[in-house]
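Missing here: one protein chain of the complex. Every other protein chain is in place.
For chain A:
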Amino acid sequence: MAYRKTVASLVAAAALLGTSSASYAATDITWWHAMGGKLGEVVNQISTDYNDSQDACSLTPVYKGGYEDTLTAGIAAFRAGEQPNIIQVFDAGAATIIGAKGAVVPVEDLLKANDVPFNIEDYIAGVRYFYADSDGKMIGMPFNSSAPILYINDDAMKKAGVEAPKTYEEFEAITPKLKEAGYIPFVQSHLPWEFVENFKSRHNLQFATNNNGYEGATGTELVFGEPIKNHFKAAKKWLDEGLFGYYGTGWADNQQPFNEGKVALWIGSSGSFGGIADTVDFPFSATFLPYWESVEGANKASFIGGAALFAMSGKSDEENKCVASFFEYLTTPEVQYMWHKETGYVPITEAAYALAKKDGHYERTPAAEVGIQQLSLPGGEWTKGYRMGFYVQIRDVMNRELGKVFSGEASVDEAFATIKADGDKLLARFAKTIDN
């Protein structure tokens, strides 16, 4: 009996398969991404919705592990001629893929070639140029865009009788009270992103020569001045006084004490919002990443974090047309709003932001708006972004040397001297790989 049933179902399945592939010859495109867990579910949902919305193209999303894994897999596949149509590349890998001339079809060209209307002004200010070339042409389609923001344990504020700080000066005034109230006053979760890159952006400070690296790889060098060194000297002092907690390079190790309610103020990603809302059992809110008022011209927008989608080259026009059509679908206000609402990543177009406002999303959850507000703060000369090759390794160098500061193995000045020396060496090596 069982045997018969199996055979019958197999035949039925084969028949179904036959009809489905015969009934419409949809063009298959693949999308390699790095969105695990809850985020991956939303990615799958978007793909399914897209496939249901039209018949010509069939999109398959494939989870390839973390950001670094996805980029490495994409590179290996490209070299073997088996690259996916779309690959998600994170901020630190942007220079690698954009620098390799010919690895991708610029999204602006792709959309225009396939008659999809494109206007860079439709995108929110913060995301327009981060994944663009030096002429301002958009190369990668911003996808999951986030900003580092300050999460606040409201119970801790109430218990200590203080208000959440906007500046590090205000922060220094309230930390002793938070400590007295039994909390670890302050924890971050990603030193290069939150304390270096966005420190540069929030204070409108130059990060690298050659216009933060946008004007070419050759001769690009890191720039570190007094403000950032003073920031780390202050942070080391807070650490020694028990006002700041540092739990290593791992993001989760630093988030966990906040989730457990032991930490008063935590810098996380605007994309952490959905996860925290599901996990913690205390009331929380969020505000902008703090800045030092003493640094002139501070309180500017932060860099866009997260990742972008790149259309890889070497694909047929037919497949590229499908990629363009998917990008068009992805940037519709409805899809962007759904992505924003489910994950906490910011909507990338003005229209989607307007839709979220109209729908009352921010009245229900004010913390969800902090990321996009911060990205919409006035920009400055140095807030557009940065473009540096081998940047994954440069971040590793930062984590290593700044970790030494917190473990007492190196002084702040020594650490930044090493970061600059090793970082500049990596940048020079990268320049040699692409400018030849």
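Here is the rule we go by: contacts are C-beta pairs under 8 Å (C-beta built on N, C-alpha and C of every residue); 3 or more make two chains touch, one makes a residue touch a chain; residues count from 1.
The rule we apply is simple: contacts and distances are computed from a predicted model.
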Choices "sn-glycerol-3-phosphate transport system permease protein UgpA", "Glutamyl-tRNA(Gln) amidotransferase subunit A", "Murein hydrolase (TIGR00659 family)" or "Alpha-ketoacid dehydrogenase subunit beta" - which one is the UniProt name of the chain not shown: "sn-glycerol-3-phosphate transport system permease protein UgpA"
Residue among A:Q256, A:S285, A:T365 or A:S411 touching the omitted chain: A:Q256
Candidates A:A181, A:V280 or A:V392 - the one touching the absent chain: A:V392
Those residues of chain A which, in the complete complex, touch the missing chain: 66, 68, 71-72, 75, 78-79, 96-97, 99-103, 246-250, 252-253, 256-257, 260, 390, 392-393, 396-397, 399-404, 406-407, 409, 418, 421-422, 425-426, 429, 432-434, 436
